[in-house]
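This structure is in structure tokens; I'll ask about it shortly.
Only a single protein chain was left out; the remaining protein chains are all shown in position.
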Amino acid sequence: MIPRLELRSITKSYPGTVANDAVSLSILPGEIHAVLGENGAGKSTLMKIIYGAAQADSGEIYCDGRRIEAHNPAISRSLGIEMVYQHFALFESVSVVENIALAVKGTFDLGRLATEIEALSARYGMPIDPHRRVHDLSVGERQRVEIVRCLLQSPKLLILDEPTSVLTPQAVVKLFGTLRQLASEGCSIVYISHKLDEVQELCDTATVLRNGKVTGTAKPKESTSLELARMMVGSQLPEMHVSPSAPSAKPLLEVRGLSAPARDKYGTELTDVSLEVHGGEIVGLAGVSGNGQAELIALLSGERTHPRAETILIGGRPSGHLSAGERRKLGMAFVPEERLGRGAVPPHALWENAVLTAHRAGLVRNALVDRRRAGDFARRVIERFKVKANGPQASAQSLSGGNLQKFIVGRELTLEPKILLVSQPTWGVDVGAAAFIRQTLVDLSRAGAAVLVVSEELDELFEICDRLLVISNGRVSPPLIRKQTNREEIGLLMTRVGHGETRRTEVALED
Amino acid sequence: MDLFVAIFTGTIIAATPLIFAALGELVVEKSGVLNLGLEGMMLMGAAFAFWAVIAGLPMPVAIAAGALAGAATSLLFGALALTFLTNQYAAGLALAIFGSGVSAFLGRGFGSTPIDALKRVHVPFLSDIPVVGPMFFRFDPMVYLAIAMFGLITWFLYRTKGGLILRTIGESPETSHAIGYPVIRIRYLAVLFGGLMAGLAGAYLSVAYTPLWVENMTAGKGWISLALVVFATWRPLRVLIGAWLFGGMTILQLQGQALGIAVPSELLSALPYLATIIVLVIISQNRQLLTLHFPASLAKPFRAAS
Partner (left out) sequence: MRLRIEQRQEPSAQMRIAAPVIATALTFLAGSVLFAALGYDPLATLHAFFVAPINSINGLSEWLLKASPLILIACGLAVGFRANIWNIGAEGQLIIGAIAACGVGLFYPNPESPLLIPLMFLAGAGAGMAWAAIPAFLRARMNTNEILVTLMLTYIATLLLSFLVHGPWRDPAGFNYPQTALLPAAAMFEPFDYSYRLNPSIFITAVAVVIMWLFTDRSFLGYKMSVSGAAPLAARYAGFRESSAVWTGLLAGGAAAGIAGMAEVAGPLGQLSPQISPGYGFAAIIVAFIGRLNAFGIVLGGLLMSLLFLGGETVQMTLGLPAALTRIFQGILLFFLLAADFFIYYRLRLPEHA
């Protein structure tokens, strides 16, 4: 059989890194093919090359036996190759049907297209209302829009980039049903993931990438997790040391009945949020993104203030009205989810980025920035947290995502906070750095600090947290002891908290 | 009654250059690009149209020359902002300064004599209706063209696929690029269109409104047009209404000066600028309104990743 898609020796380098190094793979019609690898292994780059959104430096791509010479997304679509991005390629300000109209050829007839969308989405068991604006949709619904958009083209090859990272466990089951139905109709599927269990459940073949190179091909259903993991990670998996926690008597961070309106048209309203984080423990906040995490973390960090001071207590002190700087004076530190542009200033050197939050640690004297001390501080962070960088003079934007994250985490930890807020600590960070960052968080909490981790990775939360909270639709669940709960319970809470409050929840419940 | 008709028609005429310039800028901004150089493009349009008239070319050719001059000038901005990823504020300012310099340079030989203005057309029969006729059917053709452009732009933006593509590029060029649209090319077209419209606005000033050549004759109308786009919260109908409001203000102010109202003429002349500030302040209070139709990528440089 002629492969639907064949890659021969694809190489792609960006300044400083080789993202793909002589990658070859072959996918048959109707096959569900996994591209498995850790963050930073080069999966996303490879997918962009297949789709034509990025150009390979060298190598060849064949579709149905014919070579694709000059590649771009338009050519992909004419060949029947469609892609569902990890971060959706949807426009929030326009409706579902308008979004889809942008991707389909032919006359511009929104009415007819809407009918087609309804029919097709019903057929594959993922109902969507074509006339709703995308910004009113939940993340799961947005993914359906993406998939329906691809299916309208009757694709021969569908690429999905980490499709489950935004879904509840229950929604994943539904998605897999749809994908199997598609494959049985002859469509090839490229499934990009770093989650072993999913790949083993769904995929026929897996190509494993590590550091941009293919480290093996396997039949996941016949391989053990250990074999696959070894191909993915290489030598051996780092081990975590999580000692039992000894929480402080009083919480260091306390939230009492916090409600706040959505900040803009894309935001989520927070309703009656209460939580406590004690010294010596890590509390995890689980949830599908877009359910109020961003709003809650902005209110906790002080980037957004609250008129009622007593809704947020830092070390017992009413702090809702305090600015980010004033909260830092009370011993709070914060690692945000966006590194470039929020946690660090992209064009500034690392020593300058040290001043950003460490200026209180003696880096500013007589209203002047002490460059020598700032440089020393940055150098200490670089050494202690093994940041790969050309010294304190390197600009933040020149660092890889993982190294910049290590720098930001290191900077915040060097300030010896009593309370640490961390959002998505290991997003896009390679496996070694991720383990290192998780271990530092555990160590910090065991030294007596209160740590609140917001993450969409349930595995990560289960690995390091003592207690778990679930946020859904702007409401936060009561705490669950990690050792007494499981993924299914958390997954259900992701859809059940705030039950029946708004349309968004009802739709999520159908998942 | 005659005074009312005079004020009404004066308002429509004074609003016409603002409508051209602001609608053009609206299209540019909807694509996510901020071109602050309206003043420069309008001056180029004004100078070239005027030059064409004194060179003896027919009026339609002169107006077209103005429009093309505006478009050509906008290409300079396009190259900087879209190809060289320059700070769009700086590139727009450069264009404003450059346009005012080049137009003044060209205009040194124009002399200070008025030309025969663009003729008004009397729409057969309709223009003879009392009151209504002089109010609506005795304008020069460019007044009607401005209204037609409003209809065309509204239809394009909200009823065609091209308009949808333009608006969504303004929201997220990254996404547009990801699904395969040539973002830079489309933005160039939008910038060119904005230049064309600004050129028309300038041409209207020098061959119909004034009609003579004075250095820097736009006197801030380019900047007021920019303010109009904000005032209109990026919606065409509100641009139209805003332009009429400002046109009305200008005319009332001129009427006031003509009637010899006992306030210094400078104070009256300052009114449109003052009003611009006040209107901006009022509009800026409603953040919800501002963000609803705001092109989210406005003034952010975009480069397609390779």
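Here are a few things to note about the model shown:
So that you can tell them apart, the chains are marked A and B in the order they are listed, and the count of residues begins at 1 in each.
Heads up, the rule we're going with is that a contact is a pair of C-beta atoms (placed from the backbone, for glycine too) under 8 Å apart; a residue touches a chain by one contact, two chains touch by 3 or more.
If you're wondering where the values come from, they're calculated on a predicted model, not measured in any experiment.
The hidden chain makes contact, of the residues B:M142, B:L226 or B:M249, with B:L226.
Checked against the full complex, the one of B:A67, B:A91, B:V183 or B:M217 touching the unshown chain is B:A91. Only one residue from A:T45, A:S121, A:S223 or A:S301 touches the chain missing from this view: A:S301.
As for the chain not pictured, it touches chain A at residues 11, 15-16, 57-58, 301-303, 323-328, 334, 336, 338, 340-348, 352, 355-357, 359, 364, 367-369, 394-395, 398.
The chain not shown here touches chain B at positions 36, 76, 79-80, 84-87, 89-91, 93-95, 97-102, 104-105, 108, 215, 219-220, 223, 226-227, 230, 264, 266-267, 269-270, 273-274, 276-277, 280-281, 284-285, 287, 306.
Operating definition for what follows: only the chains that are shown with their structure count from here on.
Considering their complex, residues 160-161, 164-165, 167-168, 171-172, 175, 177-181, 287-288, 291-292, 296, 305-306 of chain B touch chain A. Per the touch definition, chain A reaches chain B in the complex via residues 53-55, 72-74, 77, 85, 89-94, 98, 101-103, 108, 264-265.
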